[in-house]
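With one protein chain withheld, the remaining protein chains of the complex are depicted in position.
Labels run A and B following the written order; every chain starts at residue 1.
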Amino acid sequence: MNVDPILLLFASIFTSNVVLTNFLGMCSYISISKDLVSASGLGMAVTFVMTITTALNWFVYHHIIVPLNIEYLRFIIFIIVIASVVQILEMLIDRVSPALYMSLGIFLPLITVNCAILGVTLFMQIRNYNFIQSLVYGLGGGLGWWLAIVSLAAIRKKIDNNPVPPGLKGTALTMVTIGIMAMAFMGFAGMIRVQ
Amino acid sequence: MMNDLTKIAKRNILLENQILVATLGICSTLAVTNNLFNTVIMSVGVILTTGLSNFTVSLLKDFMSRKSRMTLETLIIASYVIILDLFLKAYLPDASKTLGPYVGLIITNCIIMGRAEAFAQSNGPLLSLWDGLTAGAGYMLVLVVIALVREFLGFGSLLGVRIMPEGFTPWTIMVMAPSAFFLLGAFLWMFNAFLMKAGEKK
Partner (left out) sequence: MNKESRFATIFYTSLITFGFVLVLSLINFATLGKVKQNEEIFAVRALLNAFGIGYKNDAEALKIYEERVSQFAIDDFTVYTTTVDGEERVASIFTGDALWGSIRFAMAFDKEVERIIGVDFIDQNETPGLGGRITEKWFRDQFVNKRIPEGGLTLRVGGTGDYDPESGRFDAITGATSTSKSVERIFNRAIEEMKRKLGGGQ
């Protein structure tokens, strides 16, 4: 794989946003986007964890799973890596900075079950990225998720003050909003050129 | 007993359909709903995984301590997904090629974990199996309807067989991601409106 890392960074944030084009991490995307502050906190935590786990899983995949020829167990191993990273981060942040723990740490347990994290790891593996590309893809994927959830939370706040047909209120309207956002993000496609 | 089974089925497929009521678990499958065949394979995979992992969790619940429970549940779910992945690779290689990483994402499908936690922990193995299977069926129902619309309008075909006449202009938007959100939104709206009407009658 020889995709330019800078291109990959922009592509994973805008044109191929993990939520808006690959539907990854939908559960927490919908349930946490009611409030702007928590949305931003979760987005930050996801970016952080995604960058670390994607890089770490790259290492685990190429230096442990492939040499031992246990590729069929990779799903379990990836999950274990993600769960342990989240646990360790939670402990570390709690010890080092209680203030950061209040804003970031409370979201960490939610992240183990966020399929965006596993999703990005699986895409990284199947697309055969090298280490730098994996790092950039993890970072871009996380930033894209962050951007998407903050935008959605801000839009939902505005919508709350408007009259809406009763059946459409809530998740149904959120879905339509996400659909329009996804179309807007498709517009970025013209911005990025491959070679 | 029979009564219980119907009650669970009705609850899981209609009244408390996991997608329509809780918007759970759509991440793994929504991405492939532009093709009916892929959707059916993925949904059947989810049904089997939910059912079997529910069954196994219920069977082993006496051996799981509070601390290790979540880890073991994830392990069980991941194992069934790996079996599914191996099976697809060996016997349905074409489907396995197109679905790619999405099969692995079934592991993080919140419905499976949700049913294991909410139902299998406090019920017998067979009842749990049934609960898992029907929860998966409710999931399949919604996604298949979405896939029907997307493949029909996006490609003019169903299950790969061309249905619309030659002159039909495919709706490119139906192939792309936003349409899945719009259709699910519309589906939720109809479902909520239906529930409200039923509520008024009572």
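As a working rule, contacts are C-beta pairs under 8 Å (C-beta built on N, C-alpha and C of every residue); 3 or more make two chains touch, one makes a residue touch a chain.
What you see is a predicted model; the values in this text were computed from it and never measured.
S.K.: Tell me the shown chains the invisible chain touches, ordered by label.
M.R.: Listed by label, the shown chains it touches are A, B.
S.K.: Looking beyond the chains shown, say which of B:22, B:40, B:158 or B:176 touches the absent one.
M.R.: That would be B:176, which touches the missing chain.
S.K.: Which residue from B:13, B:52 or B:76 sits in contact with the chain not drawn here?
M.R.: B:76
S.K.: In the full complex, which bits of subunit A touch the chain not displayed? Write them out.
M.R.: 1-3, 11, 15-16, 21-22, 72-73, 76, 123, 126-129, 186, 189, 192-195
S.K.: For subunit B, enumerate the residues touching the unshown chain of the complex.
M.R.: Residues touching the hidden chain, for subunit B, are 31-32, 34-35, 38, 60, 62-68, 71-72, 75-76, 79, 82-83, 86-87, 89-91, 93, 97-98, 100, 154, 172, 175-176.
The criterion applied here is as follows: only the chains that are shown with their structure count from here on.
S.K.: Give the list of subunit A residues in touch with subunit B in this complex.
M.R.: Counting only subunit A, the residues touching subunit B are 20-27, 30-31, 72-73, 75-76, 79, 83, 113-116, 118-119, 122-123, 125-126, 165-176, 178-180, 182-183, 186.
S.K.: Which of the residues in subunit B come into contact with subunit A in the complex?
M.R.: Contact set of subunit B toward subunit A: 23-28, 30-31, 71, 74-75, 78-79, 81-82, 85-86, 100-101, 104-105, 107-110, 113, 173, 176-182, 184-186, 188-190, 192-193, 196.
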